[in-house]
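In this view, the complex is presented without one of its protein chains, the others remaining in place.
This part shows chain A:
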Amino acid sequence: MLIKKPDHIKFSEITTQSDYLRRRDFLKKGLYAFAGLGLSGIAEALVKAPGKNPAIANLADAGFSVDEDLTPYDLVTSYNNYYEFGTGKSDPVENSKAFESRPWHVVVDGECEEPGEIDIEDILTGITQEERIYRLRCVEAWSMVVPWVGFPLSTLLKRFKPTAKAKYVSFETLHDAERMPGQKRAVLDWPYREGLRIDEAMHPLTILATGLYGELLPNQNGAPLRLVVPWKYGFKSIKGIVRIRFSEEQPQATWNMNNPREYGFYSNVNPRVEHPRWSQKYHRVIGGGIFSSKVKTEMFNGYADEVASLYTGMDLRKNF
């Protein structure tokens, strides 16, 4: 059986924003040169939308992709860890059907000059949403490849003018047991909380996602707004965000509070640091079928070129 080893894409190999904006010039020139060449292969750079949710308009292809195959839409949207809608993998899709993700407001406060409450529509005004195809590695040793739609978290954070004291950014999921029935049981200490160091939050790979497969996020995937940090275990990518806070101290994070021995604050994907109850050296690719082999897990989920420098000099065994 052939196991595809992911190629490391260096940052320099990824199309820059300015090149991207000039892509039509490039195409036109190409067309003049090869008048007979069809456009089809290039025009379909964006992932085909399955038509399950409203499509997101004016989507840009920011050139973030991976060599592995995309995880089929049906699997991405039916196998979810979202305890707010139940602890089974198929609970979220079942129990989130009635969830209304609009209207939606996000409170942004803490160590910033212009704290406030912002409507989801205002967040999206004037922002070009991009398609970002990222690997997702769950702490439970399985993985997917998801074509997210979103924008860099830094774009939003900068609007609130974080001060020099803003060393960390924390996030909270909606806490409303009427709308999120899984919260009726105290399986976790609600609301779900997560946090990043400010440099991690400002990193260009860190995005806020509003969609996947070119369409609005299904409820079970964290509608209307979720974090995606592709080099960290999936649980760091908090869903259904209603609050963002800048702080000087390291914030609380739900799984870290629940079991600090098993889930560190950083939770970077790291095959050398095992979860106390299972190995992190290998993972199973969702969609591979019953007889698919496990795949070797890469440091930082294959994004080491981009993010390793954030952790220079840190002992990642201690700061796991």
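Rule of thumb we're sticking to: contacts are C-beta pairs under 8 Å (C-beta built on N, C-alpha and C of every residue); 3 or more make two chains touch, one makes a residue touch a chain; residues count from 1.
We take it that contacts and distances are computed from a predicted model.
S.K.: Write down which listed name, "Sulfate ABC transporter inner membrane subunit", "Protein-methionine-sulfoxide reductase heme-binding subunit MsrQ", "L-serine deaminase" or "Asp23/Gls24 family envelope stress response protein", is the UniProt protein name of the chain that is not shown.
M.R.: Not shown, but named in UniProt as "Protein-methionine-sulfoxide reductase heme-binding subunit MsrQ".
S.K.: Touching the absent chain in the whole complex: find that residue among A:110, A:287 or A:302.
M.R.: The one listed residue touching the chain not shown is A:287.
S.K.: Which parts of chain A face the unshown chain closely enough to count as touching?
M.R.: Against the missing chain, chain A presents residues 75, 78-79, 83, 87, 89-90, 140, 142, 185, 187-188, 258, 274, 276-279, 281-282, 284, 286-287, 289-291, 293-294.
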